[in-house]
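Note sheet for the following structure.
Removed: one protein chain of the complex. Kept in place: all other protein chains.
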Amino acid sequence: MAFGKKKDDREKETYMKMSPKVFLLYLVIIVFCIIVISPLVIVFSSSLRTPENQTTPLALFIEFSGASYKRAFTNMNYLMELVNSIMTTVGSVFCIVIFATMAAYPIGRIKSKFARFLYFFFISGLIIPSQMVIVPIAQTMNRLGVPNTRFTPMIMFITCSLPFSVFLFSGFMKSVPVEIEESAYIDGATLRVRFFNIVFPLLKPAIVSCVITQGLWIWNDYFYPMVFISKKAQYSLPVGMLQFLGDKENPAQWNVLFAACVLCALPLICVFLALQKQFVNGIAAGAVKG
Amino acid sequence: MNKKLTSLLLTGAMALSMASGAVVAHAEEEGYDHQAIENAGDITITMMVSGTATDNDFETEQLPALIKEKWPNVTLEVTKLPDDNYYTSLKTKLASGECPDIILTQPMYAGQNACYAMAEAGYLVPLNDMDSIKDRIDTMQAVTYDGDVVVATTGVSILGCYYNKDLFAEAGIESVPATWDEFLEACQKLQDAGIQPIVMGDKDQYVLQFGLYQIAANEIYPQNPDFDVQLRSGDTSFTDEGTWDKVLEMYKTLYDNKYIDASQSLGYGASQAITDFIDGKAAMTFDGSFNATALTAEGAAGAFERGYFPIPGTDGVYTATCLSAGESIYSGSKYIDECKELLDYWMDGESPVWDAYLATGRIIPTYGNGADSIPNYDLFKPFIDLLNEGKAFYWCNQAWPAGTETEMEVLFSEMVGGQGTEVEDIVEGMQDKFEDLLED
Partner (left out) sequence: MKKKKKAAAFNSLVFTKRMYLFLIPAMAFFLVFWIYPVLQLFYYSITNFNGINYDFDFVGLKNYSKVLSNGTLTNSLKNTLIYAVCTVALNNLIGLAIAMVLNTKLRAKGFFRTCAYFPALFSAIVVGFIWSYVYMPSQGMIASLINLFGGNGAAFNPLGNFRTALYAIALVEVWKGFGTSMIIYLAGLQTVDESLLEAGRIDGCTEWQLIRKIKLPLISSTITINVILAVIAGLKAFDYSFIMTNGGPGKSTKTLMFQVYETAFTDQKMGRASAFSVLAFAFIILVTVFMLYFLNKREVEL
């Protein structure tokens, strides 16, 4: 694992003694964090005001009202969009993990020019942006008779996640000892058993990493759902946010807009705060191992 | 305003009917199945429009509810997307064969949902047999392709100049300017009184059209109503002296004198400009009738009195008023007759849907009940009068291939943003782009 030397013994850690240098370090990091986080703080503070109160946004947390949230909540049809987002993200990520680990198995294990070619073949997908290919993709859907349902964007999420995920898993595959499989082979295990019972569980750190990075992307993407969903009842959260696009420069609508922003990000924030360690390790593992 | 108005409508569009062929080509046929919905069982009709949804939005909230009331077996699913996203969605949905049954399209060649382009590709159903359309086909050239009306449009849209009557009085301006010089004078008076004359949200570059098309309606089309037709045949050019160079030069004057402050406007979004206007921070803004609701709302400056006038020309006033965008039926729809029935009910001029539609305050219908008593009628009156006198021309981009206006906007922003672009560069750029777009 990338976070190799599990520095979990935080309690035992000895902190640096205060000195001018250390003080400066604290100062720098604190100021930096304030700058980074300040737009979010103001957005949060404004979202807690009533929709009508737009005066002095810099006066933080002077009012606590749920009115803006209430309006954003109903405007967005929040619960429905939330459920759609969860379904789309979970469903896509599940498929990605299965398909990409399976694909990475031969690519990471077989040492041949062909396997090498496949590796680069998949990775090449990383550099092509989806905006370019969207019309041909839509035509392909048409030819195959795929109707616009909530599953259509999932097809694209799965497809677009493959390059990175295959890259990640085939890189990680190297750290799964070949010997285990060799002995399993001698014991007569079939390929399927070897993969699902032995290799797959050992890929867990990479799977966590894949779930987090791709889940984050899929949760936040608005492009595919916008293009491939016709029914409002199937909208995900970011697509719901699009209807506020005209409000972004309209101070009269800010508080509601900001409440919508918070609502849109809230589920992810909760997950992040609850699983912070997995998040951090997952993101790091993905990059460093890959 | 009904009959008289519509018959005089769009002299320009008439001239530009080369794509529309004979005016009323298809004789009245059998008509469509008026029992389609009744016999259909439970159906879901989908509709997609562009715009920003408001509270209790007509398209997304009231319309589906009213349709449900009329026909409990019909569920109308309406999606409203911001313009750019609407265009992208529309195109991909057409490509994937999953286009909604009812879509919003624009007259002639305007925009990426231009009805001529869509009809040429065979995506739009002819609507000549609709009850709400068959009697006024001759007024609908701008949405008639090859003899078929393809857009169910209900009225006109206006471009004009909203102004704050209180601020005008404060600056000592007694009457609405009737010539360009008077207009400049008024701006100067406002500026001298310490009032920002005009606010624009040029960060959304499309708003540049609002002023420019009005000036073009005054300076180009009265002299040559066929200017755009001749553009296509090569007899005229954007670079012709005394045409677009004049229009752009005139509009530029407003920036040169800081009546519009480019350093501010280029970073202002369209809705921020509207907010500034209703907050009383500027005396005027150029905008369309479609934004009337937002522009007449109460802001920080309270309920001051607002007026709306056409930007006057060097000699005489014409208005940039044209048929508005409307609903079309997708040719791949499974419910073509049902959609016609639905649209007929909506646009029959008397149904509850019609009333709710007019109540939005952004519709200027050319027929039907309440056409003379629409909200904001007083605001629109000067334009309607001009229209009735035949002093109205369409919006330029309706005659251009989509993309020409974008080039104009970009180059104009560059000019007022101090990038060294000159008027002659703009007209050349527009001409190049126009030819380029027309090429294939």
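Letters A and B name the chains as they come in the text, with residue numbers starting at 1 for each one.
In the analysis below, a residue touches a chain if its C-beta (ideal position, glycine included) is under 8 Å from a C-beta of that chain, and two chains touch if they have at least 3 such contacts.
A quick note: this is a predicted structure, and the numbers were derived from the prediction, not measured.
The chain not displayed here makes contact, within the full complex, with A, B. Per the touch definition above, the residue from A:Leu162, A:Val176, A:Cys210 or A:Ile229 contacting the chain not shown is A:Leu162.
Set against the missing chain, the residues A:Tyr26, A:Phe61 or A:Phe94 yield one that touches it, A:Tyr26.
The chain that is not drawn here is touched, among residues A:Val178, A:Val193 or A:Ala274, by A:Val178. Across the entire complex, the residue among A:Ala67, A:Ile86 or A:Val135 in touch with the chain not shown is A:Val135. Where chain A meets the missing chain, the touching residues are 2-5, 7, 10, 13-16, 22, 25-26, 28-30, 32-33, 36-40, 42-43, 56-58, 98-100, 102-103, 105-107, 109-111, 118, 122, 124-129, 131-133, 135-137, 139-140, 144, 155-156, 158-160, 162, 166, 178, 181-182, 185, 191, 195, 216, 219-222, 237-238, 241-242, 244-245, 248-249, 251, 254, 257-258, 261, 264-265, 268-269, 272-273, 276, 279-281, 283-285, 287-288, 290.
Take chain B: the residues that touch the chain left off the picture are 84, 87-88, 91, 94-95, 112, 117-118, 120-121, 123, 202-205, 263-269, 272, 401-403, 406, 410-411, 413-414, 417-419, 436-437, 440.
One rule holds in what follows: only the chains that are shown with their structure count from here on.
If you average the CA atoms of chain A and of chain B, the two centres end up 41 Å from each other. Across the interface of their complex, chain B is touched by residues 75, 134-135, 137-139, 141-142, 146-148, 226-228, 230-233, 242-243, 245-253 of chain A.
Listing the residues of chain B that touch chain A in their complex gives 46, 48, 51-53, 60, 77-82, 85, 88-89, 91-93, 95-98, 100, 201, 203, 268-272, 274-275, 299.
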